[in-house]
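A single protein chain has been omitted; all remaining protein chains appear in their positions.
For clarity, chains are labelled A, B and C in written order, and residue numbers in each chain start from 1.
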Amino acid sequence: MKARVFITLKNGVLDPQGKAIGHALNGLGFGSVGEVRQGKVIDLELSGSDAEAAKADLKAMCEKLLANTVIEKYEIELKG
Amino acid sequence: MKARVFITLKNGVLDPQGKAIGHALNGLGFGSVGEVRQGKVIDLELSGSDAEAAKADLKAMCEKLLANTVIEKYEIELKG
Amino acid sequence: MTKITPALVKEHGLSDAEYKKILGLMGREPSFVELGIFSVMWSEHCSYKSTRFHLKKLPTKAPWVIQGPGENAGVIDIGDGDACIFKMESHNHPSFIEPYQGAATGVGGIMRDVFTMGARPIAMMNALRFGEPSHPKTRHLVNGVVHGIGGYGNCMGVPTVGGEVNFHRSYNGNILVNAMCVGLARQDKIFLSAAKGAGNPVVYIGSKTGRDGIHGATMASAEFDDASEEKRPTVQVGDPFTEKLLLEACLELMATDAIIAIQDMGAAGLTSSSAEMGDKGGSGIELDLDHVPQREANMTAYEMMLSESQERMLAVLKPGREAQAEAIFKKWELDFAVIGITTDTSRLVVKHKGEVVADMPITALSDEAPVYERPYTERAPVTGAPAYDKSKPVLASLKTILASPDMASRRWVWEQYDHTVMADTVQVPGGDAAVVRVHGTNKALAITTDVSPRYCRPDPFEGGKQAVAEAWRNLTAVGALPLAVTDNLNYGNPQKPEIMWEIVAGIDGIGAACRALDFPVIGGNCSLYNETNGEGILPTPAIGAVGLMQDVSKMATVAFKRAGDVVIVIGETRGHLGQSIYLREIEGREEGASPPVDLAVERKNGDFVRGLIEAGRVDTVHDCSDGGLLVAIAEMALPRGIGASVGLAGLPDAIPFWFGEDQARYVIATPFAEAEKIVAEARAAGITVAELGKTGGDLVTLDDKNSIAVAELKAGFEGWFPKFMAGEEIPVTN
Partner (left out) sequence: MKSAVIVFPAANCDRDAKTALTQMTGKEPHMVWHQDSELPDVDLVVLPGGFSYGDYLRCGAMANQSSIMGAIKAHADKGGAVLGICNGFQVLTEAGLLPGALMRNAGLKFLCKPVGLTVEETQSSFTRKYDKGQEIHIPIAHGEGNYYADEETLDRLEGEGRVVFRYTDNPNGSARDIAGILNEKRNVLGLMPHPERVVDDALGGTDGRAIFQSLIEALS
C-alpha cells in the first residue's frame, strides 16, 4: 500500500515561508496569487493490506512523530 | 480558486530526510513502513476563474520558482 | 555486452590516441565497465594530465611538512605532537547547475578528505567567485551557494570561519566554489591510503550507493555550452547528518588499530578510491559488487563503479577486525560491508553477479595515465601605469569603493555560517585571517584564502606570486607564522595555448613566492575547462594557507582600539594604480600592469610586523591590499567606530598614494611611545615606514581638511550586500 500524509500549519499560525513564496510569485508577475501556505508531504510505502489498520497506524505516526500538533495539522490519504 | 502544488524529489535522487523519517518510524515500532519520501506541498489562493489559465500559470510558477527542476518534479491540483 | 564504438569512446571523453593507448595496455578491447573506469581515471579531474608536469615544480618540502601532495590532504607539524591537516577543493560545475547541493556536497567532500586522514575538522573556509551582480543568474547562485555551504557545514558542527567572495563578468557562466577544510590530529594517529599487503578485507562504509552524479568526474573536465543545462546528470544530494555520523564513526574506528588504509570516495567513487589505494599500496584489489550496499534496484556494475553517491568511505582492515569495525558502524547506524580483498596481483578485478566485469592492471590507471605537456603561447604581461583623473575627490571615492561589490562587507554571507561552534574561534570572519585555537591549548591556527584574479589575466606570473604573498601577509597580520599552502587552480581550457600559458605562468609564480617565503605547497586541486561558450574565467589560482600562533593572547586584529594611537604604514607606497579597485570602481577601467611583488621586501616587512605582534608591542594591524592605503585605514575605523585623522605632507599625487595597490604593506596603530620606537627600528632595519596620523573621533579626516563620518562609510560598507540580496528569491530549504 501507498500512503500520503500532508502536514500543514494550523490556521492562525504564521507561515513566513509561505508568505515569502507569495511575495516572490507576485514579484515575478503572478499577480493573481493571494495567500500561500507551505507544508510537507510524506509518501510512505506500507506492507500489509488492511486499510483500516493502516489508517490507524498512520494516525499514530502523525501524532507521535510526523506532526507537531502544537502548530501543525495533518491529513492522511491511502492510495490502495 | 484554490490550488495545491506538490513538489517531490525525482526518482533516484537521494532523499536524506525521507530516509531518516523511515528509519525513525521503524524504530518507533512501525515495522510496516518501507520507503519514505518527503516533499513539499504549497497551497495557493488564486484570483480569477479560468481553470486553464490558472493551470498554465501554476506550471510557469513551478518551473520558475517553486520547484528546483534539477532534482524535483511537481504535480498541480486545482480545487475550483 | 555493450559494443565499444568510436562514438561511445568519444562520449567518455577519451581521444583516439588515448583509446589506442588503452588497447595497448589491455591487450584487448576493454569491456564497457573498463571503458568507464578508464574514462574517469584518465579524466583531467583524476589524472591531472594537463598540469601534472608543471605541478612537480612546486616546492613541497620543509622540516615541518609531514605529508606533502599525493595524499587526500597535506599534513604539517604544529608542535607538541599535534598535526594540522588541510586541503582545498573546487566544486565549480556542480554548483553552477544546482547551487545549493553543489556547494553542500563540495563542503562534504573536502571534509571527508581531511577526516579520512584521522583529523577532526576544526574550521572551514570558502572562496567564491560569481558573475557580475547585474547578471540575471548571480543573485540566485549566491543565495544557493551560501545556503548550501551553511546547510552542510552548520549541520556538521564545524565552524565556517572565512573565505572570499568576488564578482566579475568572466564568471557569469561559470562560478567558482572552492572549499577548504582544516583539521587537527595527533602525529602518531595519521591515516594514509596505501592498501599494503594481500589478503586484507576491503570494507565499504557510509551511505548506500545510488545513481548519483554518474560521470560527474568526466563532466567536471568538459567545457560547458548552453545546452548542457538540459543534459545534466543526476545531481548528488548531500546528507550532512550521515556525514556527521560517518565522521564520528571513523574517528572511533581510528582510535583502534584495525585500519591499514582508508580513503574517502570522492569523484569517481569506488573506482578511484580502490584504484588509488591499490596503487599506493602496490597491491591488487578484488571487489565483489554484489556486496555493495545499494539504494536503487537493478544497478549495473558500470553504475556502481562510477557512482558519486556522497558520504561513503573505503577502508582496508587488518584481517579479523571486521566485527570490531562493524560494531562501531552499526552503533552509528551506518552501512558497513566487506566488499573485497587485497591481492598480490596489482590488478583491479571487479565481479558482479558471478562474472568478472573488469580486470585491469592498476598501473594502467595511475602511472600509465596520460600526461600532457600541452603547448602554450607566452604572452607579454600588460605593462604601464594608467592615466587617471586627478580632480576626483578622495573621500567620495573612498565611500564608493567601500560600498562596491568586491569591497563591501560580507556579513550577509558569514552570518549564515555557524562560525563560533566548537568554541575555539578567537578571530571571527571579517579580519585578515580567521584564528582558531587548538582546543585546550594556548596555540592557535590562522587560516586564510586569497587570490586577486584581476591581477592574474594581465600578468599570470605576478598574479600567482601575489596570491601567495597576500595569503602570507594575511597570516602575518594576525601574528601567525605562515607554515604551508594548499592551492586550488581554477583556469579555462588547457587545450588553448593562451590558457595553458596562464596555467604554467601561474604555477611558476606560486612556486617562486612559496620558495621565497618558505611556504611549501602541501596539497591542492586543479579545476580546468572553466569556460562557457568559449569564454574563459579570469585565471583564479586560489591559495588556502595556514599559520601557527604560539600564544593566542598576542593576536592582532584590524580594529582601531584606542583614541590617540599613531597610524603607521610599513612598506613602500609608490602609488601603483594598474588593475586597482580604484581604477575599476571609480574610473570604470581594468588597465595597466598588475602590481609587482618584491618577495624579499615582502618577507622582510612581514617578519618585522610579526615580530612586533609576537612581542606584544602591537595589537592593531591590517594588511594593505585591495583598495589601497585609505581603504585599509577605513576598514580599521569601521568595527568600533573609532575614526582617524591622516595625511602626509608634500604629497604630489593624492589618488595613487591613497588608492594604489603596492604590495608588502601593513597598517598598524599603536600608542605614541611605542610608535616612535617602532619607526626608528624599522628605519634602522631598512624598512620603509611612514607615520600617517592619529586615531580618534568618529570621522576619517584627510590632511586636516576634509572629513567623512565613519558611520556614513559604514552604512555603505554594510549596506551593499543585504541590499543586493533583497531582491532575493526564497532560500532553498528542506
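Quick note on the criterion: contacts are C-beta pairs under 8 Å (C-beta built on N, C-alpha and C of every residue); 3 or more make two chains touch, one makes a residue touch a chain.
The model shown is predicted, which means the values in this text are computed figures rather than measured ones.
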When the whole complex is taken into account, which chains on show are touched by the absent chain? A, B, C
Can you say which of C:Arg112, C:Arg139, C:His168 or C:Lys244 touches the chain missing from this structure? C:Lys244
Of C:Phe130, C:Phe191 or C:Tyr417, the residue in touch with the unshown chain: C:Tyr417
Using the touch rule from the top, list residues of chain B that touch the missing partner. 16-17, 20-21, 24, 27-28, 38
Touching residues on chain A - with respect to the absent chain: 13-14, 16-17, 20, 64-66, 68, 70-71
Using the touch rule from the top, list residues of chain C that touch the missing partner. 147, 150-151, 154-157, 239-242, 244-245, 332-333, 414-426, 428, 437, 439, 552-553, 730-731, 733-734
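Convention: only the chains that are shown with their structure count from here on.
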Between chain A and chain B, what is the gap in Å from one C-alpha centre to the other? 10
Mind pulling the residue numbers of chain B that touch at least two other chains? 38, 65
Junction residues of chain C - those touching two or more other chains: 729-730
Which bits of chain B are touching chain C when the two form their complex? 9, 12-17, 19-20, 23, 38, 65, 68, 70-71
Sort out for me which residues of chain C touch chain B in the complex. 97-98, 100-101, 207, 210-212, 232, 234-239, 241-242, 295-296, 309-310, 333, 729-730, 732, 734
Under the touch definition given earlier, write down the residues of chain B that touch chain A in their complex. 6, 8, 18, 21-22, 24-25, 28, 30, 32-48, 54, 57, 60-61, 64-66
